[in-house]
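Just one protein chain is left out here, and the rest sit where they should.
== subunit A ==
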Amino acid sequence: MDHKGVEEILSSKRILISGGTGFVGSATVRALAEKHPKCAITVIDRSPPRPRNALPGGIRCMQVDVTSAPEISKAFQTVKPNIVIHTAGIVPGLADRFGRRLEKKVWTINVVGTQNMLDAATENGAEAFIYTSSCCVVTDDMRSSYANIDERWPTSSNSLIYGESKVATAEALVLNASSEKMATCALRPSVLCGPGDYQLVPAIHACIAKYETPFVIGTGDNLWDVTHVSNVADSHVLAVENMVSCRTAAGEAFFIQNNEPITFRNFCLAIWAHFGHVPTFEIRIPEGLAYLAGWLCEMATWVTGGTTTLSRGSVRDACAVRYANGKKAKEILGYEARIGIEDAIRLSCEVSQDYELCPCAASGSGFMMSKKILVTYLEFQEYAHGIGVKLPAKG
């Protein structure tokens, strides 16, 4: 079907996006509103619109918690959506990524929330359900490496809490629910960056202040996929278009990424270079040694009860090979990254922190963004200086 036809169909559709004020959700809303201005978009989210994730005008926002079935059901009855995009979910922060502390919470939001959404969608006669999964459904099983993987690769039940919860939801629930009446599909983006990212780029940037930049763990040859958030948003729009036309994507999962794998080390170096920092020397640490150090750190924090950047999990993460080939998404959805990785990194470094700085600079507090990352006002000042923002005087 040509683009005009799809546009016409979509102009009479009501789309409901869960997690629509979040990182991926808001980008998807923006992309949809731009490409299909006539369709009616409703955002449901636990939190009201956030300044760092701007939403276009004319979008209806409802404050709904996905873990509460009655709230969801009420929202669906009010909106009566034809198409549901479920982006709401929780990604545990770096410190909790490798542990089990948040297991219950992650499970409730990612699995129970998805079940609630699916039930409500079926009851209210939605015709399409698009789920934002993650490449972690495959790659969070840290026992193996993932070079150029595709969708035939198995999802694993032996993995980190995030991967596990996403597996159970994405694969077992959403894809199995695909039927004649309601077509479903799952999109599996890789690690994300872009405006509104509060996890990846800030964490890497924080290494400068901690003098961690010269250390290379492992060989430094391991390739990664990184995706700019607006490319992921594009893939959601394409999935919507597919679902209302030929429906070839029904019941399928797709890896979504920039298709420009880059080594983790060079990704970090590029970000640091953006902030004017180039490590003057390099120290290579063999993976085994780093793994041991990670284990020791974990022991130390187990005793003291704090959090650690270095852990066995983070060492494995830093040394892992994780990139997918984007053939299936290209063939079925017609997806191709519009924003290249070079621009993606630049935009992540420039724009995202502009958003971040405004409210915090106004509050004058030394605490901003994620508390774990920037602790003191001094670091904050250096951070702001690095990206060329002038701060108001302290106090």
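We adopt the following convention: a residue touches a chain if its C-beta (ideal position, glycine included) is under 8 Å from a C-beta of that chain, and two chains touch if they have at least 3 such contacts; residues count from 1.
By our rule, contacts and distances are computed from a predicted model.
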Q: Name the absent chain as its UniProt record does, using one of the following: "Ribosome biogenesis protein ERB1", "DNA replication complex GINS protein PSF1", "Squalene synthase" or "DNA polymerase delta small subunit".
A: "Squalene synthase"
**Q.** Given A:H3, A:R152, A:K181 or A:K210, the one touching the chain that is not displayed
**A.** A:R152
Q: Taking the full complex into account, find the residue in A:S73, A:T122, A:T248 or A:T263 that is in contact with the omitted chain.
A: A:T263
Q. Taking the entire complex into account, which one of A:E34, A:E123, A:D221 or A:E331 touches the absent chain?
A. A:D221
**Q.** Contacts of subunit A with the absent chain, listed as residue ranges
**A.** 141, 144-145, 147-150, 152-158, 220-221, 223, 260-263, 266, 269-270, 272-273, 278, 323, 325, 341-342, 345
